[in-house]
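Down below is the structure, laid out as structure tokens.
All protein chains of the complex are present and in place, except for one that has been dropped.
Moving on, here comes subunit A:
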């Protein structure tokens, strides 16, 4: 059996030539449909541009960090309290 490296010269490659040469006629409005869809997506993005998304994301991350550090600090304080109680 041929290895994939040998495929260029094998008969299957020849059989598929008919598909490689096949021409595709796109629907007349295909490009317009795609661009219309992209236009709609872009319109939504204009309301909430990437920079705003990045800003919100960074705020969310910072909020999480602050909350995490506060909880850690509280847990540390509690453990100190426990030690002092003992």
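Heads up, the rule we're going with is that a residue touches a chain if its C-beta (ideal position, glycine included) is under 8 Å from a C-beta of that chain, and two chains touch if they have at least 3 such contacts; residues count from 1.
Keep this in mind: contacts and distances are computed from a predicted model.
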Chain not present in the shown complex, as UniProt names it (candidates "RNA polymerase sigma-70 factor, ECF subfamily", "Peptidase C14 caspase domain-containing protein", "Integral membrane protein" or "Alpha-D-ribose 1-methylphosphonate 5-phosphate C-P lyase"): "RNA polymerase sigma-70 factor, ECF subfamily"
For subunit A, the residues touching the chain missing from this view: 1-5, 7, 9, 11-20, 22-28, 30-31, 33-35, 37-39, 41-42, 45, 49-50
